[in-house]
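Only one protein chain is missing; all other protein chains are in place.
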């Protein structure tokens, strides 16, 4: 990696050291193998929550370490799965009396490395279960058995699980809840410019000013479709249509996440939210919760993802439960006890 | 404006409506003239804090509305000063028994519009004073009388002032404190890619992959100097050298702000922080506080600014005082009372 | 009332001078000064017509320029008009002198420029000084002083506002804002102390 403002040697390591120093009150970094731990957890929590995955999606996951969300994370290199040993150590550090729950975005490498760590943990007598996040609609109908990618909904799952774990729930119950959170969520993403290639300093793929990648993921790959860029007034209802059609039936109460992919301004993200919200109002749906910002980017891609989660009974309250982390916004939450 | 993801008509208005809806628990939007108000303030606060300026720098300023920071803001169009009428209405809404304090970034348009509003407010019997933020080193020695631009330090000034105002301090004292906060702060910014032009969809100015704009502001203009891009290991000490040379003498306790200009990833910002922190350590300076993230961008410019503030007695405690706003991080703060 | 006549006269004078004011702002700025001033005054005239106002009208002018007129100059003129309105209301006899002085002070506070910086202050400050000086023909003296001040800006280098970026390029051409102010005091003299003195545009001092 030689992005303009990353050191050539060990860029992820440098960033993690900087992160740990800036948030020393909240997190702790171990370097061999690389993983981070929250310094504090709710005393009622008996199951440790562990996540991780490739870097380049910050603040995911390390930004969500802390009371009310994750207990430990294992960050890989940019766009590359963490090693199972990182997950193993993160999980050992996080495991509570009730074991450890892995929150895994659906990518083969992540699944395998978390899976191997789980095998090793079980041999050590630590109970492990896994929640697979697979919200990306654009990969719904692939030929291979890999299934939908995990993208923006990961924040939602991590937040809701954190609050549920703080109620002292057990491993199996949390694993089932996590699966339900993921199942009730779908995302769709578009991009107007690729992330800057570390090698050329130019966008990693070309896209004309009137074109749009429709259905991108978070690893900077092209989408399945390149379309003529429709005006926002057409694009957003189309995305909402597809998301609503894909969501399993459930309550009409929604959580809306408008997530920037890296280089998208807050002006854009909030304007998108305003349009989407008006559209959902017109459809008679109820936006109970929302989150707007850059939470799961693909380096500095210019684009956004839209995530809808159907909120079942009690989920809203978990969404609003306090979290004290480097990156999850605290604004609309009750005070930390 | 026709950025890919902004509506063509009234983009700032759409974004503000989206912002107000997403943060309805914290802020309230008025449309004629456009301004936003915090819903809550510390009962001890007697002086209303008002800021504002051109849009395109989000989360500044509206993201810092709320208990512990600003009481009202007046956002202009992209990179354009708000109208004095917006400032007037924002100030009327914010004024407490002790009057209203304007936090103004040093640009002629902002100064004039806040100044006119101040004249009108005084005629209405509302006491007004102004804090001018002028931290940008790159504009230190201009021929004109315009002085240094206001950039990243604005967040610092707004945060510290908010906490001081919550102690019930009076207008003059706060104005003097604000001036001291600004005087103890210097910033310097560089960019590797201009913000995307709304007209062409390409960078607003050209910059080769081996070039760097040295000393940019936050309005997407070119810097005075274009330099061969030095490696980070050279760039950062040079910036730190210049900042330290420019800072008025004072305590060796520093607040370090690494601020993204829009398209710079968190990986980069934290790696920069790590290097700068190590450099300051080596110089025997003490990093007491830090903030890393995208707080005062120039749309989606790829670059960052570095701000150093000398922390005088008691300032650290104001920095750490709770704030409950859409965008100021809550992580390392005590709980909101 | 005299005030309204001054304003009416000013509306007409600016309409006539629009092209010249535009030309001046093109030389040193972005060329919108003529538009800003004319549009603002037309709006004031419409409001005065609509309300059938019989007063001096400067209150309306102040509000319109403060609230609705763009450019750096719009609200600065609004400050001046507001102060004139306040002073005329307070005491019509001393209103012009006091209002101009108060307007000058407000514009200096707000614009943070000094006379000599090539701004409208270079017309307003001498006009205010003449109005404050006791003796006959204060309005004619003020008009002449404003016109002279405006023309003197042609030799000044801007330190404030948009023209400061142009540097020496604007030398030789007077500042548009100063010329707009000179026109106002020319109208004042023409109404209060006819016959009209020579137009500031016509007469390079």
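In this document, chain identifiers A, B and C correspond to the written order of the chains, with residue numbering beginning at 1 in each.
One rule holds in what follows: a contact is a pair of C-beta atoms (placed from the backbone, for glycine too) under 8 Å apart; a residue touches a chain by one contact, two chains touch by 3 or more.
Note that this is a predicted model, so its numbers are computed, not measured.
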item	value
Missing chain: touched chains present in the view	A
Hidden-chain contact residue, picked from the options A:112, A:210 or A:224	A:112
Residues in chain A touching the chain absent from view	84-85, 108-109, 111-113, 115-116, 118-120, 123, 144-146
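In this section, only the chains that are shown with their structure count from here on.
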item	value
Distance-to-centre winner among chains (Cα means, whole assembly as reference)	B
Distance between chain centroids, defined by C-alpha means - chain A, chain B (Å)	28
Separation of mean Cα positions, chain C and chain A [Å, integer]	60
Distance from chain C to chain B - Cα centre to Cα centre, in angstrom	35
